[in-house]
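Here the complex is missing one protein chain, while the rest keep their positions.
The block that comes next holds subunit A.
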Amino acid sequence: MVSKAEPETGVRMTTDPHDSEITVLAAANGLTIPSEFRAGVRTNLELLRSYGALIEGLELPDRLEPAFRYEP
């Protein structure tokens, strides 16, 4: 699926839109994900996105603060 590489950016261009998306997202974080890792990464990303949809499906008050620190 890899059609060409652009060595000056490290971003690989692909013809598969999902693969392209992973390439772009990874590059934004300084990552290059080899083709042999892609299927596993995509499966996990899809799972995480399904959880993301659940999280965003709950309307929360604007003034509810995030609980980064644990305070029982």
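Keep in mind that, in the parts below, contacts are C-beta pairs under 8 Å (C-beta built on N, C-alpha and C of every residue); 3 or more make two chains touch, one makes a residue touch a chain; residues count from 1.
Everything that follows uses one rule, which is that contacts and distances are computed from a predicted model.
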So one subunit is absent here. Using its UniProt record, which name fits best from "Chemotaxis protein CheW", "Amidase", "FMN reductase" or "Ferritin-like domain-containing protein"? "Amidase"
Could I get the residues of subunit A that touch the absent chain, sorted low to high? 22, 25-26, 29-34, 37, 40-45, 47-48, 50-52, 54-58, 60, 64-70, 72
